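Mind looking over this structure? Questions follow.
All protein chains but one are shown in place.
Moving on to chain A:
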Amino acid sequence: MQSEPLLTARGLVKRYGRVTALDYADFDLYKGEVLAVIGDNGAGKSSLIKAISGAIHPDDGEIKLDGKPIHFRSPMEARDAGIETVYQNLALSPALSIADNMFLGREIRKPGIMGKWFRMLDRKAMEKRARDKLTELGLMTIQNIGQAVETLSGGQRQGVAVARAAAFGSKVVIMDEPTAALGVKESRRVLELIQDVKKRGLPIVLISHNMPHVFEVADRIHIHRLGKRLCVINPKEYTMSDAVAFMTGAKSPPAELVA
């Protein structure tokens, strides 16, 4: 394909007692692409993604970002390295405002004495950046940036979470089932958001069970089975039924695709 992959994983192993969630799994993500990760329940998708986003530590194997080996001990370290994750449960604080949520854990303080000695937050700056980001992603029918997240609809909340990831993710954005809890129209909006984020050059890892969505937005599809990467297919060359057949083991993928 293109030059060097941005993010790679080789031989990842993760065991939970006698269960092997990752069995020497590999992973590659290239710049500017949307990579979908699909797999049956229990195939190890979540473990793979968690290993990349720093939520779990693999027992073995190597992850490289930009060619440099990385060992995340927490999601915060992954974030600092530029990998943002939109979790399925969104990880938003319902009672806090949109702006507070977007900057949770990386607040901006006022310049000068107020910020340095009194640690005062720069609400204006945070609200402005939050508003800019939401506008950029076409989400600005949210009228009031100071309103609590719990007063938003499901799609709007998803929008806030995606905007947060897009605002801070400098290398990779991971989205875990972003459309699972949404209606048809809100799903459409989120798929547009994925395209918007991609247009701005950020590669996206999309975990989804929704085949139509996966085939619409993905450039490549990583099929995970029994704890390892089974194959990577081009959605233009295969049908959804092929993908499902590979994923469930009903059909073996062509030999040249097997990773």
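We adopt the following convention: contacts are C-beta pairs under 8 Å (C-beta built on N, C-alpha and C of every residue); 3 or more make two chains touch, one makes a residue touch a chain; residues count from 1.
Quick note on the criterion: contacts and distances are computed from a predicted model.
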Task: Determine which name in "Sarcosine oxidase subunit gamma", "DNA modification/repair radical SAM protein", "Autoinducer 2 import system permease protein LsrD" or "RNA polymerase specialized sigma subunit" the UniProt entry assigns to the undisplayed chain of the complex.
output: "Autoinducer 2 import system permease protein LsrD"
- request: Could you tell me which of A:P5, A:G39, A:G159 or A:P178 touches the chain that is not displayed?
  value: A:G159
- prompt: Pick from A:L90, A:A130, A:L230 or A:M247: which residue touches the chain that isn't shown?
  reply: A:L90
Residue touching the undisplayed chain, where the options are A:L121, A:A167, A:A181 or A:V244: A:L121
- request: Consider the whole complex, including the chain that is not shown, and state which of A:L35, A:L48, A:L65 or A:L139 touches that chain.
  value: A:L139
Message: Counting contacts across the full complex, list the positions on chain A that touch the omitted chain.
response: 75-76, 79, 85, 87, 89-96, 100-101, 104-107, 109, 118-121, 123, 138-143, 148, 150-151, 153, 155-156, 159, 183-186, 188-189, 192, 212, 216
